[in-house]
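A single protein chain has been omitted from the complex, and every remaining protein chain is retained in its original position.
Coming up: chain A.
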Amino acid sequence: MGTAVTHAPAMEDLAKGSEPRHGPVKPARPAELKRRGRRENLAGYLFMSPWIAGFLLLTAGPMAASLYFAFTDYNLFDAPRWIGLDNFSEMFGDPRWRHSVQVTLWYVVVGTPIKLIAALGVALLLAQKRRGQAFYRAAFYAPSLIGASVSVAIVWKAIFSDDAVVDRTQQLFGIDAGGWTGDPDLIIYSLVALTVWQFGAPMVIFLAGLKQVPRELYEAADVDGAGKLRQFWNITLPMISPVLFFNVLLETIHSFQIFSSAYIVGGGAGGNACGPADGTMVYTCYLYVQGFENSRMGLASAMAWMLLVAVALVTAVLFWSQKRWVHYEEGGR
């Protein structure tokens, strides 16, 4: 049949003729159109140039440099010396590095779920209509606004240090354990408490997710005689699973990158860099110690790239796993 052959050119003509236009603009000749397009592009790039320059200078450049340093011995003063994969093999052979990996993994595995459970729990409470709702939402959200700041970490340190509020409260109950921040075994719990306290951001996202769950589902469940717990497991959780996935992903990545709170609560200025007996020696803390205290920028760069790879892997696993537990509504309702 010949129709199929003639069909395509016809479509082309049709497309050319009915080019969409906005407003009563006179059709321009192709050359002029091209010129104007180029001018417009140029203007666009010019307006973007601060961002592009910033990206190249402050992000792409340093990243490329850091990737190069990862394969060199670089002490900040002498020119970097290419040593291939030596930094990486040294890293794996270093017990202190393995300790920092352990501390970080523990922090991620313990801290993140508690934080998310707290966020979801409070979101469930705040999703119901009650008096003063706006106030409670703001009050619970506030810590995550200020939580990342150094000053909060300092306050936290003051709360958990020896003979401070927490210690004295413990003493009231006859527990004389001393301050948490000076105890190599307890200090990490104060960090977990700090991150859990900042559950506001995931809470707000959960709240938005909870609002999206159709009421009819609960009504139907009520009619069928399902209890509250049952409704939570079978309706709420599946319905908010995309939001849950988003929060798990974000908070996990966030936990891997913990630095300032560990560094400051753990000691910071003066003395041990990251807690007594390396109690809060999380990965980025050790990276900082190697880079800035021991002047081993090459090794620190290698560690940074290792962290990037690890976080990418964890993210990939999470994305792969979402097929099994995240439910997206298909085709709309």
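We adopt the following convention: contacts are C-beta pairs under 8 Å (C-beta built on N, C-alpha and C of every residue); 3 or more make two chains touch, one makes a residue touch a chain; residues count from 1.
We take it that contacts and distances are computed from a predicted model.
Participant: Name the omitted chain as UniProt records it, choosing among "NADPH-dependent 2,4-dienoyl-CoA reductase/sulfur reductase-like enzyme", "Flagellar basal-body rod protein FlgG", "PadR family transcriptional regulator" or "ABC transporter substrate-binding protein".
Facilitator: Protein name of the absent chain (UniProt record): "ABC transporter substrate-binding protein".
Participant: Among A:P113, A:P143, A:P242 or A:P276, single out the residue that touches the unshown chain.
Facilitator: A:P276
Participant: Can you tell me which of A:L46, A:A64, A:L85 or A:V109 touches the chain that was removed from the display?
Facilitator: Only one listed residue reaches the unshown chain, and that is A:L46.
Participant: Contact with the hidden chain only, please: which chain A residues?
Facilitator: Answer for chain A: residues 43, 46-47, 49-50, 75-78, 95-96, 161-163, 178-179, 181-184, 269-273, 276-278, 292-296 touch the chain left out.
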